[in-house]
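Missing here is one protein chain; the remaining ones are kept as they sit in the complex.
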Amino acid sequence: MRFKDGITEQNVVVKCGSDFMLPFALMFGFMVIFFGTTSPGGGFQGGVMVASAVLLVYLGYGREAAQSVISSEFIRVNEAVGAIIYVALAMCGIFAGGMFCENVFFRLFNIGDPLSAGTITFMSYAVGYKVLTGVGFLLLLLVGLLALDTQEEVDA
Amino acid sequence: MSHIHFPVVAVMSMFVGGFLIAIFGAKRRKLSQGIALVTMLFADVLVYSLFSPVILHGEVISYWMGGWKPVEGYAIGIGYEVDQLSLFFAMLICFVLTMSMIYSIRYLEKDSALDHYYTLNLMLGGALLGIVMTGDIFNMFIMIEIMTFTAAALTAFRNHKAISVEAGFKYLVLGSVGSGFILSGVAVLYGVAHTLNMAQLSTVLSQNYNPSTIFAFALMFSGYALKSFLMPFHTPVPDAYSAAPASIGMLHSGSLNKCGIYALIRLTYILFRVMGLPAVQTMMVLIGAVTMFVGVTMALAQHDFKRLLAFHSISQMGYVVTAIGLGTAIGLTGGLFHAINHSMFKGLLFLCAGAVYYAAGTTDLDRLGGLSRKMPWTTCCFIVGAFSISGIPPFNGFASKWMIYQATYQKAVTTGNIGYALVTVIAVVVSVMTLASFIKVTQAVFFGQERPQLSAVREVPALMRVPMVIMSLICVLFGTCYNLVNDFLLYPAVYATLNTHGYVDAMMGKNYAAASGMPFVKYEPVQFSFWNPVTWLVLFVIVLLAVFVVMMTGESDRGRVLANKGEEADGKFATFFSGEKSLPSHVGGSDLFWGFKKDFKKYFKVVQGIHSGIVNDYVLYAVCGLAFITVFMFVFVLGR
Partner (left out) sequence: MMLANYLTAIILIVLGLFCVITKKDLIKIVLGLGITDYGINLFIVSLGFNEGGTSPQFAMSEIMHGAYFVDPVPQALTLTSIVIGACVDAMALAFVVMLYRHYGTTDSTKIRRLHG
C-alpha cells in the first residue's frame, strides 16, 4: 500500500469487485427491510446488509475514502433518531386510546401488502434504519481504530 | 392518561432521554446534564405517583403490551405487572439514580465525553426500572442484558486509566456468562411450559419437579446469583467497584445487585414456589453465610478504600440472601429491610469515598490521613454510614440486622436445626468484624495526623454534599421510625410476595390460580421486637456531647502539661515529645490490624490467592458454582 493524496488505492481486482457488489448490497438490503413483514427478513437483517456497504468501500478504496464518503457524525446522530421514531410509533397506541405498542393502522390496507401489518411495518422500518446507522457507525469506528496502528507502522 | 400506563412510560422515557442526549449533547455539557436531570425527575414523578394506588389501595397494575390479552387461558402478549414488591424496588432505584445524578454534576467536571456518560446512565436507569416492573421472563432477561452492557461501559468510563478498562472487561465477560446461564434456563423453561409469562409459568410449574424444571431452576438461580454477586460469583465486584467513578459505584452497589435480589425473590417465591423445601432453604442460607464471612475477612486485608467498600457490599448481600432464604415472613421482611438500608448506607459510603478522591486525588489507605479537619461534612456523613453498616443503634443497620438475627434464631427454634443458630452466630461475628474494619478505615482516612502532601485539601462543593446529607438523614430516619417503614413499605411487599394467588389472578383473570390447582398458603404479619431506639438516640447524643466536652477541656500539647505553670517545657522531656512532633506518626490503614492478619496468615494467603485477578479463574469459579447448585438441587430435591 502506498499513500497517495490520502487515498490508498487497492489492487484493481479488489476495487472492481467492490464497485460491482456495492449497488447489489445496498439494493438487496433495502429490499429485505421494506418487505420485512411479507417475506423472510426484517429490520435487523436488512440493516446489517446495508451497513456492509461501509466494509465494501473500505476494502476497495481504503480507510481514508471510507471515512470521507460516509460522514460519521451524521450516522451517529441518526442512530438515535431512528430509536426515537420507534418509541414515537409505539406511543401512538397510547394516544389512540389503547395500550403501548398497539397496532392501530392495520385495518386500512389489504392482506399481502407490506403495509398491511399496520404499526408493525413502520416500527420495522425504524428498527432497520437504526440498525443500519448503528452497525455502520460501529464498522466505521473499528476501521478507524486500525488507523492508529498502521500510522505507527508508517512512522516507525 | 390513566395511571396504568405509567410503568411503561417511565421506562421508555428514560430510554428516550438517553437518545435525545445522543443527538443533541455532543460537546454541550450543560445541555446533557439538563436533559438527564429532567428525564430522571419525570420518571421519578411517574413512579412515585404509583405509590398511592398500588401500596395504599392495594391495586396490582397488570398491563398487556399491544392490547394482547390472554386467549383461552394462555398468555400471548408481553405483560407488565407492578405489584407492591415491584414498586418497593422501583422507588428505591429511582431514589438512588436521582442521588447519583445530582452527585455526578460536580464530581465529573474534570472528565470529558460527558454526553456518553449521561446516555449510558439513563439507559442503565431505564433497564433497572424495566427489570423490576416487568411480568415477562424474557423481557426481564433483555433488561438484564442492557443493564450488564451499560454497567460495563460505565465501569470503563475513565479509559485513560488501565485499571478501569481491565475491570470493565472482567465485568463484561462474567456478566455475559451469567446472562448465558439465564438464557439457557429461560429456553429450557419455554420448552417445558410453552409460555413466557411469569404468572402463567407459576401455575404450570407449581409442584412440578421433573429434571427439566429443576435444571432450569438451577441455571436461572446461578444466573441471578451472578447478577447479585454472591459467592462464588462475586469476583468481578472488587475490581469494578473500585475502578468505576464513585457515582457509578454507588449505582452498582445500590441498585444493580438489588435487581439481582429481586429476580431471585421472583424466581424462588413466585415462579417455582420452592421456598417451602428445606433443601432450597439450606442452599440459600449456606451461600449467604459463606458470602458474609469471606466478604468481610477479605475486606480486613485491603489497602484501597473503594475495594474495601466493595467487599463489604458483598458481605451485606450475604445477609440479605440469608434472610430471604429462610422462607419465613419475618426473614423476608428482614431481608427486604436490609436491602433498602444497604442501598442507603452503602451509597452514602461510596459518595464519601468519591468525595475523598475528588479532594485528595487518591484512594490508597496508606497515603491518606487526617482529613477530618478540612472535610467536616464528609467525615460526619461517613461516620453515620460506618455506624449504620456495623449495626449500631439508632441507625438503620441495627434495625434490619436485629431482625435478621431474630429470624435465623426463630428458624433454629422452630425447626430444631442447630445450623441456623450457627448462622446467627456467624452473622453477629461478621457484624463485629465489619465494625472493626470501619474503625480502621475511619482512623486511616479521617482521623490521625494530616499528611504534608494533603495540605491543599478542601471540602467538596455543595452539590456533592447534598446527596450525602440526604442519605444520612434517611439512615437515621429509617433507624428510628422503623414502624412507619414496616407499615408502608415492607408489609405490603412481603404480603405481595407470599400471596402468589393475588399475583396470578391480577394478570390472568379471577380465580385462575385456584382453578389450576395451585395450593394456597397463609402467612401472618410480623412485629418488630427490640428496644425503643429513641432512647438509644438520646443516649448516643449524650455520650457524644460528653466526649466532645472532655476533648475540648483537655490539653493538646503534652509538653506543656507536664511542665509547671509559668515555666518553659523542660528539656529533659524532649526525648519523649520532640521526636513525635517532627515526624509524621500516623497509623496507616495497613498497620491497624497487622497482628490479626499475621496470626491468620494461612487463611489470608489462600483466600487472597483465590482472587487472583485472572479472568479465566473467575469464569471457572462461576461454572463451578453452577455445577454445585445443579448437583445440590438434583440430589436433594429430585432424589427424595
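Every chain is named by a letter (A and B) in the order it is written, and numbering of its residues begins at 1.
As a working rule, a residue touches a chain if its C-beta (ideal position, glycine included) is under 8 Å from a C-beta of that chain, and two chains touch if they have at least 3 such contacts.
As the structure is a prediction and not an experimental result, all values here were calculated from the model.
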item	value
Touching residue (missing chain; options B:P238, B:G335, B:G369 or B:G391)	B:P238
Residue among B:V9, B:L37 or B:V173 touching the omitted chain	B:V173
Residue touching the undisplayed chain, where the options are B:V96, B:V615 or B:V637	B:V615
Contact residue for the chain not shown (choose from A:F44, A:Y58 or A:Y86)	A:F44
Missing-chain contacts mapped onto chain A	44, 111-112, 138, 142, 145
Interface residues of chain B (partner: the chain not displayed)	138, 142, 145, 149, 152-153, 156, 159, 162-163, 165-169, 172-173, 176-177, 179-180, 183-184, 186-187, 190-191, 194, 196, 238-239, 242-243, 301, 307, 608, 611-616, 619-620, 623
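As a working rule, only the chains that are shown with their structure count from here on.
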item	value
Between chain B and chain A, distance of the C-alpha-averaged centres to the nearest whole Å	40
Chain B - residues contacting chain A, complex	1, 5, 8-9, 12, 15-16, 19-20, 22-23, 26, 63-67
List of chain A residues in touch with chain B within their complex	73, 76-77, 79-81, 83-84, 87, 90-91, 93-94, 98-103
